[in-house]
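Okay, handing you the structure first.
Omission of a single protein chain aside, the complex is shown with its protein chains in their original locations.
Labels run A and B following the written order; every chain starts at residue 1.
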Amino acid sequence: MNAKVATNNPIIKFIKSIPPVVWITLVLISVFSMSSDRYLQFSNFSNMLVQSVPLMLVAFAQTLIVLTQGTDLSLGAQVSFVTVIWIYLTKAGVPIYISAIVAVLMSMCVGAVNGLIVSKGKIPPFIATLGMQNILNSISLLLTAGASIYIFNPLFHNVTQAKIVGLPLTVWIAALMFLITWVVLYKTKLGAQVFGLGGNQEALTLAGINLIKPSIKIYAFAGLLTGVSGLITTCRLESGQPVVGAGWEFEAVAATLLGGTSLREGKGGIGGTVFGVLLITILKNGLNVSGVPSLYQNAIIGMIILMSIVIDALARRAKS
Amino acid sequence: MMKNSIKNFKRSQSFYSFIGLALVFVIASLIVKEFLTFNNIITVLRQGSVLLILSTGLTAVILTGNMDLSVGAASGLVGCLCAQLLKSGVPIPVVFVIGLITGAIIGIFNGFLVGIVKLPSFIATYGTNWVVAGLSIIIMNGDIIYGLPEGFTWLGTGYVGPIPFIIIVALIMVIVAYVMLQKTTFGRDIYAYGSNKDAALYSAVPIKKTLFSAFIMSGVTAAIAGILMTARLDAADSTMGDAYGLQTVAAVVVGGTSMLGGEGGITGTVIGAILLTIIVNVMNLLGITSFAQPMVVGIVILVMVLFDSYSRRRQNTTVKKDSKKSN
Partner (left out) sequence: MNETILTTRGITKEFPGVKALDSVDFDLRSGEVHILVGENGAGKSTLAKVILGAYVPEEGEIYLGNEKVSFKTTRDALSRGIVAVYQEFTLIPYLNVAQNIFFNREPRNKFGLIDHKKMEEDAKSILQSLNCDYINVKLPTKVLSVAEQQMVEIAKALSFNPKIMVFDEPTATLSEREVESLFERIRKLKESGLGIIYVSHRMQEFKHIGERITVLRDGKKIGTVNIDDVNDKELVNMMVGRDISQVYHRSENKFSGEVLRTERLSDKNGKVKDVSITLNKGEIVGIAGLVGAGRTELARLIFGIDPIGGGKLFIKGKEIKDSSPVKIVKEGLGMVCEDRKRQGLALNDSVLWNTMAVSLKSFFPKVLISRKKIFEIATDYVKQLRVATPDVYRACKYLSGGNQQKVVLAKWLSAKTDIMIFDEPTRGIDVGAKMEIYAMMDKLAVEGKSILMISSELPEVIGMSDRIYIMHNGRIAGECKRGELTADEIGSKMLGIGGDTCEC
């Protein structure tokens, strides 16, 4: 009876409607702000936004794929691959803009191959993309002999320093990619098919819809997003690094799940993912700012992310 | 009965793996002169021991239709932990016990994430993988440890007659795993769980216990592998288990155990682990850089899984035709 009275209260109703990810974020912010005076400064927050961009794009890609009931474990490797290809080709004399485009096209092709293997081969997405992850890692390592490769070009600096209406260019790029992903998801046939693949594949088969084409398109679009993420990462590092994206695919899955996208029934969207990524970025930034040695960070970040997924999953189940 | 098991083996995916192994063996002995020497064969088996032990535990997990992507990191962590404990003078038997318990705890943790929280196993164990790898970094504090007690390193380097001790351990592990999975009611529970979890529940199979057991088995074999790995290298380093994660998945899958669960077994896994070790061995003998290894392993996994999926579908259609004829 009490519960019924409570749900009629609009304030409590509103509070209940807020997804857990926001709560976890707020708790983290308050914990970190206690541990460091510098934490609550505006410059730190703007910094975090910039830091979050590359992962943000990867997480959009992951969200699309999770919505189809898949998971792409090769996304992080795709980012590394793009940074390496861009620098490698430019070093080999290809004009820098052309090599950038080629790098992105190559990661789209990688995505398309993933989509083809998953849909035509009918094999679990995670194992297909795990295989692809290792193939890409090998290629990146072979091209760079295992180390970072550099070129000097003012373009990198220009991209990271440029500001439009007070906000860094890279943040605008992320916003643009959000918009494009949103349009694809909600305004195109492909978007409806994403929800269909995740929500009721049998229905699609019954309706005689070919599942292979949309899968290829979705994974290739994910490749586009990781490609752009790879370009921005290259600009920030001013180098090509064969393992820079390692683990991003996991952080992207975490951001997707925390953002309320379900692994099972094609439920969710990219709006929540934005918050999931911010949460992870706040976590990393907070550990840095409060002086936790970098040696400890991997384990702590992994643990907190895993715990958040667990709490989130349990909370959702308790609700239903 | 014997006839039947041969017939069953021919029908199973492991049969193709066996043919694959034979092919790779022949090709390897043709292109690399050193391959077919007694010393190299022993080397292959010794190199393969750690992988073989890791694969036995993972086979149990994959037979339940789940995945454990944390075995490589888990073996690394146990190796690092043992090395640190030995360095600080803890007696060897105590170190073993702590190592095995650590492995079991990782298994229980995975079982909790999959069985209780109900996360998809590959995501849960991928997460565990990161956490465990991170813990190794913390334990090692960025260093590499050398010079472990001789009584400990003998496990990895010692011989019984002409046979390295590590191979004997691997053999015992394979036999134990084979008996557990093929000859006990516990093993049947694992197969029943993997074939159809709901049907297992309705057939009074203790499904939570079965799932936890499989993950614990995988954690404990990872611990044994980690101890032996450290003993053989006479060193520990936080990344030493990393490469094994994928190779172990590859060994089990190449051995014909289905990712969907309920089909396959230890026989295939042994074939898969040896096949994979030969490939790596040949790449070493040919002087191919280790950077190329993940690619080869990745391609092997993709090809094998695609082949498995294709032949499964073909099998379905041929049996349909069969039964039509018999009508």
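Everything that follows uses one rule, which is that a residue touches a chain if its C-beta (ideal position, glycine included) is under 8 Å from a C-beta of that chain, and two chains touch if they have at least 3 such contacts.
Keep in mind that this is a model prediction, so the values were computed, not measured.
K.L.:
Among B:I19, B:V94, B:V176 or B:A199, choose the residue that contacts the chain missing from this document, as touch is defined above.
P.N.:
B:A199
K.L.:
Check each of A:L155, A:I209, A:A246 or A:M303 against the chain that is not shown and name the one that touches it.
P.N.:
Of all options in A:L155, A:I209, A:A246 or A:M303, contact with the hidden chain holds for A:I209.
K.L.:
Over the whole complex, note the residues of chain B touching the chain we left out.
P.N.:
1, 4, 8, 179, 183-186, 188, 191-192, 195-196, 198-206, 260, 262-263, 319-320, 323-324, 326-327
K.L.:
For chain A, which positions touch the chain that isn't shown here?
P.N.:
Within chain A, the residues that touch the unshown chain are 183, 186-189, 191-193, 195-196, 198-200, 202-203, 206-209, 265-268.
FYI, only the chains that are shown with their structure count from here on.
K.L.:
From the mean C-alpha coordinate of chain A to that of chain B, what's the distance rounded to whole Å?
P.N.:
31
K.L.:
Report the residues of chain A in contact with chain B in the complex, numbered from low to high.
P.N.:
Touch list, chain A to chain B: 71, 73, 117, 121-124, 126-128, 130-135, 137-139, 141-142, 145-146, 247, 250, 253-254, 263, 295-303, 305-306, 309-310, 313-314, 317.
K.L.:
Please output the residues of chain B touching chain A within their complex, sorted ascending.
P.N.:
Within the complex, chain B contacts chain A at residues 67, 69, 113, 117-120, 122-124, 126-128, 130-131, 133-135, 137-138, 141-142, 246, 249, 253, 259, 289, 291-299, 301-302, 305-306, 308-310, 313.
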